[in-house]
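Showing just some of the chains, left in place.
Note that the chains take the letters A and B in the order they are written out, and that residue 1 is the start of every chain.
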Amino acid sequence: MSKPIYILNGPNLNLLGQREPEVYGHATLDDVRDRAAIWAAQFSLDIEFRQSNTEGEIVDWIQEARSSACGLVINAGAYTHTSVAILDALLATDIPCVEVHLSNVFQREEFRHHSYLSSACIGVICGFGVKSYELAVEALAERLGAAAS
Amino acid sequence: MSKPIYILNGPNLNLLGQREPEVYGHATLDDVRDRAAIWAAQFSLDIEFRQSNTEGEIVDWIQEARSSACGLVINAGAYTHTSVAILDALLATDIPCVEVHLSNVFQREEFRHHSYLSSACIGVICGFGVKSYELAVEALAERLGAAAS
């Protein structure tokens, strides 16, 4: 399968490793990318890994993924809870999408318990730190029929 | 009247014709622009037709319209339901504005029934597909006193 998995990250995730390391750990977003790439490689899958603080840019990338990606992993950060625009972009894609979160959002403030995006994804994984991304790649791989190498 | 009508389109409307054609039809956003332009021409009106996935850019354009446009048609897509920023931009304009939607939003999910923008517009038109835009142009034309040619 030649198209990559897009792994899209929302606002403030670029601060990973610097912000509240006791909560989010010391891994940086680059570390996440590297671990996800290695995991994807097990299934002979490539990844395209990006981050943006701007809602509209994430919408752009999801639209791009419609033709350029075989699957999508999205950690929309704060936009998870507020963005109907990202929901609509996901609804307009036919490729499978998995929602991930580093932390267990259900242990945080009430307003973080609601996700606009979950209903447009095949599934949700949260709470396992960087491992959440690996599990999401693995779930996508199974859905895509990619064999673990 | 030398200033054009600004017709501004929000997130994911650039996918028109590709996304759920059974719902939104096969017309593309270019088709919408063309039909709106022809309709406006009946009233000797020009149009300036744009689309953006970014909330802030739509705010920029509405601010620009304050001095550059004679009227405004806005289909803010998903931002209709979440953007106070666009509401505030509309509140700061003196030119007449019409809110349009391709689909009948009241037949969709509950959260799409609320629009932050309606109260800042002179009126709302939804559910008629591309025809919604023609009707909006026509309503503006009447308000502006433009005569059908």
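Rule of thumb we're sticking to: contacts are C-beta pairs under 8 Å (C-beta built on N, C-alpha and C of every residue); 3 or more make two chains touch, one makes a residue touch a chain.
Bear in mind that the values here come from a model prediction, so they are computed numbers and not experimental data.
Counting every copy of the one repeated chain, the full complex in this structure comes to 12, with 2 of them shown.
One rule holds for everything that comes next: only the chains that are shown with their structure count from here on.
With centres set at the average Cα position, the gap from chain A to chain B is 32 Å. On the chain A side of its complex with chain B, the touching residues are 54-57, 59-60, 63, 82-85, 87-89, 91-92.
Residues 10-12, 14-15, 18-20, 52-57, 77-79, 81-82, 111-112 of chain B are the ones that touch chain A when the two sit in their complex.
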